[in-house]
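Note that one protein chain is taken out, while the other chains of the complex remain in position.
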Amino acid sequence: MHMVTVSDAPEPGFRLSQLIYDTRYRSLTIQVVVFMLFVASTAWLVDNTVRNLSAMGKDFNFGFLWNRAGYDIGQMLIPYSNDSTHARAMLVGLLNTLLVSALGCIAATIIGVFVGVLRLSKNWLVGRLMTVYVEVFRNVPLLLWILIVYAIFTEVMPAPNAYRIDPATGEAAMSALLFDSIAPTNRYTAIPSIRFDRPLGSLDLGWITLSGTFLGFVAAVAAGVWANSVVRRRAVAVQNATGVRPTTWWKSVLLLTVPAVVVLVATGFHLNLPTLKGFNFTGGTNVSNSLVVLWLALTLYTGAFIAEIVRAGILAVSRGQTEAAYALGLRPGRTMSLVILPQALRVIVPPLISQFLNLTKNSSLAIAVGYMDLRGTLGGITLNQTGRELEAILLMMLIYLAISLIISGLMNIYNNSVKLKER
Amino acid sequence: MKKSVFLGTLTMAGLAAGLVSAGTLDDVKARGELNCGVNTGLVGFAAPDANGNWTGFDVAICKAVAAAVLGDASKVKYVPTTGQTRFTALASGEVDVLARNSTWTYSRDTDLKLDFVGVNYYDGQGFMVRKDLGVSSAKELEGATVCIQTGTTTELNLADFFKANNMSYQPIAIDTNAEGEQQYLAGACDAYTTDISGLAATRAAFADPENHIILPEVVSKEPLGPAVRHGDNQWGDIVMWTLNALVAAEEYGVTSANIDELSKGTENPEINRLLGTEGDLGAMVGLDKDWAKRAIKAGGNYGEIFAATIGEQTPIGLARGLNAQWTQGGLLYAPPFR
């Protein structure tokens, strides 16, 4: 068998100078040089760290996480006592960070949307008020807002004692709000706690114990949402086929509420009202003021930024869209929900994600109000009691980084789904 | 600062090799300044006055050491440290001595690689409550909300105390003493806990000190003292014996008023050795003969410093208590100078 070979142009010998002057090789050369510099500087940093550690007689070891923590935490979502380990304390802190961030993101979005829309309103007074709110909150450090809200809560709210009924007069200086269910005080806000007479047991995962009741509730709601989406899809199919959309709203309402209510009734759900006993309220849930203050300050501060984002997003949708929607005979409400908002969302979502990230990172200012978040436990008391600053701070940074990457990852998935489909 | 900026920049660029440090004493002498880690602001112990000059009980230790080593009590750079940053500041060499009401504990002395060189204040953790709460003992604090400063040993003591007495409590963590006061006064917590000296200082500043009581229970031992890095024994000795010199001076009746008189020579050989009129004790730690004399002249002996900064004549109004000389029933006992 014989093959005809096509010979290339005569190969000039490879010269060393090609590494620099030939664009085919130059980028490779630069990358190799940069890589070597990077490795060298990393090695330099690591070597310094090792030498510094050995000079101090310390080692690099995460074993301290399994030692007894020995301190108490005021606000916790999972069981914890001072006999638990530092790792457990870290988990409590992480959950607290996530709690205040999640609550903050939700509330800040609500405030941001309202203020952003109201700022565009033709109402002179309301428009001005919203502008003042946005400018004042955006241009003053967050730390100041945290301190001010903190001061308001400690100075203005009454002590729990004020709710005590004075035996002499038969009246209390303060009475709780909303049928005795919510009592704001200068240490915590007492709210009713959720109780179940017939709980469904619990699922022990070793680290965290999940309540069976909670799982059942979530499952019921999820089933309802799924059934609802099936009903709606069928309605759309019918509409596409016949042009008449069957009424589905009562089915949706039933599907979304009934399963959840059934689970709640079956487990004997009721609210336990807080009552004053001894020094403090008991029976209900006492939400510590550090959480409320931090949440409120983060919400108000981030809400101002989100308001600007929402306003810019709505303004970015051209006026012609509204006019076109009116020309089609859509009512203003439907115009907003079907035409303007879906288009505005595409502009709004990316900066909104970065605001959520900022809020999560800013929650580390919990230090100012003594809220025990990740920085307060792992990067605070644990670091202090064990003297393991290198390990504790590196671990803390990695966790924050992971949270940030997860949030931006999830939000990017959502963003891709609302992105303009270019065809 | 400028030189160090420049050197620091060079080091960052990797152009200069690491500067291997000699002993702390040589470093301090070469620098001509003592870096002293202090509290960011605790009235009586260490706080800058209206003009930014640091004063207080802990600050006096810094001044005495600077006077002994450098001959000038004003050659001190005060580095304010928080509860979080204090030990690292010492370990990393940012400060030469840490005089920041730190409790001497086993793990700090061993695991954190510090050396506590003595005790300048014997303290203990206590509780302050409002009088109208009707509580007369810490054992009645079941279910109470307690304000507590984070990053201190008090957190662990508090947990231990309530556990030992089988009581429950709600901790409210606060960042600084100023916030603790604000929270306590506003009634955000039933009790405020910290070292009893701190409680007294805090209460002294209230508009109505008579309405607050410090409960009798002392739930922990808090020997507060200056600390140095582990491993530099010469420097540790200097700080330790400067502190001892202040204590001994009070015991022998050497004050800033009569020290010039006494240093001409006295009947008491101990005083003579202390003030350098007899023998040469200073040479043994690498200092000159007059080191202790200068240290005492800087702010007076232990008793004078105490009286001027936190004593009963000051707004803080602390009694000597455990911090009296051993001859007066206290715990202060300086080893002999010989």
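Note that the chains take the letters A and B in the order they are written out, and that residue 1 is the start of every chain.
Going forward, contacts are C-beta pairs under 8 Å (C-beta built on N, C-alpha and C of every residue); 3 or more make two chains touch, one makes a residue touch a chain.
Definition applied: contacts and distances are computed from a predicted model.
The listed choices are "Acyl carrier protein", "Heme exporter protein C", "Tetratricopeptide repeat protein" or "Amino acid ABC transporter permease"; the UniProt protein name belonging to the chain that is not shown reads "Amino acid ABC transporter permease". Remark: the absent chain touches shown chains A, B in the intact complex.
Of A:14, A:38, A:66 or A:326, it is A:38 that touches the chain left out of the display.
Set against the missing chain, the residues A:55, A:106, A:253 or A:324 yield one that touches it, A:55.
Across the entire complex, the residue among A:68, A:138 or A:245 in touch with the chain not shown is A:138.
Contact residues of chain B toward the unshown chain are 1-8, 10-13, 15-21, 40-43, 47-52, 77-82, 84-85, 88-89, 92-94, 176, 178, 181-182, 185, 205, 207, 315.
Residues of chain A in contact with the chain left out of this view: 20, 27, 30-31, 34-35, 38, 45, 48-49, 51-53, 55, 118, 121-126, 129, 135-136, 138-144, 147-148, 151, 155, 357, 361-362, 364-365, 367-368, 375, 379, 389-390, 393, 396-397, 400-401, 404-405.
As a convention for this text, only the chains that are shown with their structure count from here on.
Separation between the centroids of chain A and chain B, computed from CA atoms only, is 43 Å. Residues 41, 44, 48, 56-58, 70-74, 82, 151, 154-155, 159, 161, 186-187, 278-280, 286, 288-290, 367-372, 376, 380-381, 383-387, 389 of chain A are the ones that touch chain B when the two sit in their complex. The touching residues of chain B, counted against chain A in their complex, run 14, 18, 83-84, 87-88, 91, 107-108, 111-113, 142-145, 150-152, 155-156, 158-160, 163, 169-175, 179, 182-183, 186-190, 230.
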